[in-house]
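As you look at this complex, bear in mind that one protein chain is not there, while each of the others sits in place.
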Amino acid sequence: MKIPFSYNLRNLWSRRLTTILTASGMALVVFVFTTILMLAHGLQKTLVETGSPENVVVIRKAAASEVQSGVERYQASVVETDRDILVGADGQRMLAKELVVLISLPKEGSDKQSNVVIRGISGQSLRLRDQVKLIKGRMPRPGSTEIITGASVTKRFKGADLGDTLRFGMRGWQVVGVFDAGNTGFSSEIWGDADQLMQAFRRPVYSSIIFRLRDPAGFNAVKERIESDPRLTLEAKRETRYYLDQSEMMAKFLRILGLSLTSIFSLGAIIGAMITMYAAVANRIGEIGTMRALGFRRMSILSAFLIESLMLGLAGGLAGLFFASFMQLFTISTVNFQTFSELAFQFALTLDISWKAIAFSLIMGLVGGILPAIRAAHMKIVDALRAK
Amino acid sequence: MLLLKILFKNALRHKLRTGLTILSIAIAMLAFGLLRTVIDAWHAGVEASSASRLVTRNSISIIFPLPLSYKDKIRQVEGVSTVSYGNWFGGIYIDEKNFFANFAVEPKTYLDLYPEYVLRPEEQNGFLRDRKSFIAGRKLAAKYGWKIGDVITLKGTIFPGNWEFVLRGIYRGRYNSTDESQFLFHWDYLNEMMKKTAPGRADQVGFYMIGTKNPDISTQVALSIDRAFQNSLAETLTETEKAFQMGFVSMSDAIITAIQLVSFVVIVIILAVVANTMAMTGRERTAEYSTFKALGFGTGHIAGLIFGESLTITMAGCIAGMIATFPAAAAFAKAMGTFFPVFNVDADTLYLDIAFSLIVGLLAAVVPTYRSLKTGIADGLRTVE
Partner (left out) sequence: MENPPAIVEIRDLSKAYYRGSQVVPVLHDISFDIIEGEFLALMGPSGSGKSTLLNLIAGIDEPDSGTIKVGGVDITALPETELARWRAVHVGFIFQFYNLIPVLTAFENVELPLILTPLTRKERKEHVEMALRVVSLTDRMDHYPGQLSGGQQQRVAIARAIVTDPTILVADEPTGDLDRVSAEEIMDLIDRLNHESGKTIIMVTHDPRAARKAHVVRHLDKGYLNDASPQDTL
């Protein structure tokens, strides 16, 4: 005979306070668990979408990022002549030589400063990035001290909106446009004319070369060519790979920190569930004895209590997931350890993360409830009936 | 006192339940302690800062260099006692995973500024004499099993190439807060190489480290230095070492805030668990507490029993958790490697543990106490559990 489901539901409801407290504990754990996964995922998503698999990034060998890299002018001209660079609709090779530096700017709403990426661009830069769209104003005139700022930068830093003038490198730079690059890293950058910036910062070398492949499948051949050229000390990566590598350390750090903490918390929640279920069993000794006497088998008793525990876990899991989903409304801004520059990204909830969260909550319910359920099932009928 | 005996025996009545509750509190205190220690570790640089040290860097951002020629001008600023300089080298030892701080510094003046790096005299002399040598902190050397005389290679990222160094000294930190994971070598070694391979990058320093005669005048000295270089090719930004270090910490503001929030979430979780336990226990003892009341024991006595039991359980868990925090922190430090060079459990953390456990113990007893007081004696006696 199967014990009806409603029996479990009603029992949980009759001890409301206990049920709510235990489920809340589990909900909090699931909330933290989900948020951490969402954070790491959001970080990687932002950085991965920043790149395109058709683009190649060329930087100095062993440099971990564009900021540390230096590409001499003559090296850049060697790369420019490569035959596998796509020629665009306007007859020009889709290649851009860029300068990437960090400057310190004051943050909006605080005295603190943070590092912002300034990218010196050239003609093809915008065309190479399909995700970037100008939403206000216009592109800077080549050879001028005009700049455009990413949407994230205008929000997070002082005086970086359309019409403002930023001061650095002993000059004033007028913001003539704002661009949006969705959730990608570019939204946290400021773009200006490469030559002007190189002069202002006294940096006579480029940081990187970006170009689009004529044939995306031909990447390996291009990479081989560039890296084995004795005149060059450069390495080439697919743009997606380049940005993925940039987030690796940070994402890993967040995941390790987060998950080790979650496992500790989940132990606490599991113990909470165990306490609740043991008490539930102790409270219903008479009932259990009666049911066994009526003919319900041990297995039915065990599954009944186990189901109750699972339901507690599920309730907690759904609540935790529900609240975690609201984190998507927030944007986090932090400095990426690897690139040393400020990066804004969002929490990203995926179906995969949701399943993981629910599974996690069910496991908590299972582990918490199994021992008490076994105790309930193995009670001697006579003992159970005799207890008041 | 008989009542005390009742209190303890009550707590032990449900050994399993009490044990589990204590365990969950211990775990929560452990988690909380670890989180706080992580945040403390993040601020380690700030803690180790000296009030009489200043850092001067290019005002645009830390990645832009300053000319070596600034050295003399800085030395002439009133209030300056020592001037040292260096570059963040950012070299990789075998693998990117093995992260530790490595700097090219002017060795004599740098060591003057950092008396907390304690070296044996013969090692210090060895280091100063050999331009290709380096010194490493005790923790760093221990991690990789380096011994005096070993030749270590770093792969340059900012300064390309493979760079060889000879270990001539292992320093130990004078204080608990001193970073013993640094790798320091001769600035001249770096500069000589730059003159040969990339002359445009020679004679440039990443930062100046300045010692002031008196910590009280540090702010003025900083302003004077910046004023000296205003409107020059490379404008400077000088701050106290503490402010400089805080700058790094605030870069991870969002994460640190998140961690702090989570620490409080932990407390709430255990509160839920303990409150649950006390509520269940309270319900089971209704008849008993009513018996006490019938016999003439007052509200104070009953409240004392409930609060006492709750606090006994929470404090037992707190102590267990505090004890467990130390080995756990050691294990965590090992796993995180040199990412957090200083990872110590602070006394403040332990005080907070106790404070929160007390609060949880008190709060968890409120509802059961209220309930037992509200229940009339006759009603209470009627309930049979």
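Brief remarks follow.
Residue numbering begins at 1 within each chain, and the chains themselves are lettered A and B in the order written.
We adopt the following convention: contacts are C-beta pairs under 8 Å (C-beta built on N, C-alpha and C of every residue); 3 or more make two chains touch, one makes a residue touch a chain.
No experiment lies behind these values; they were computed from the predicted model shown.
Among the displayed chains, contact with the absent chain in the complete complex occurs for B. Of the candidate positions B:E96, B:E235 or B:E288, contact with the hidden chain is made by B:E288.
Although one chain is not shown, part of chain B still touches it, namely residues 2-3, 5-6, 9-10, 13, 287-288, 290-299, 376-378, 381, 384.
As a working rule, only the chains that are shown with their structure count from here on.
The distance from the centre of chain A to the centre of chain B, each centre being the mean of the chain's C-alpha atoms, comes to 25 Å. Within the complex formed with chain B, the residues of chain A that make contact are 17-18, 21-22, 24-25, 28-29, 31-32, 60-64, 67-68, 101-104, 112-115, 168-170, 201-202, 204, 233, 249, 253-254, 256-257, 260-261, 264-265, 267-269, 271-272, 274-276, 278-279, 332-335, 340, 342, 388. Those residues of chain B lying in contact with chain A across their complex are 16-17, 20-21, 23-24, 27-28, 30-31, 34-35, 38, 59-64, 90, 92, 96, 155-158, 160, 200, 231, 233, 235, 237, 247, 250-255, 258-259, 262, 265-266, 268-270, 272-273, 275-277, 279-280, 332, 335-336, 339, 384-385.
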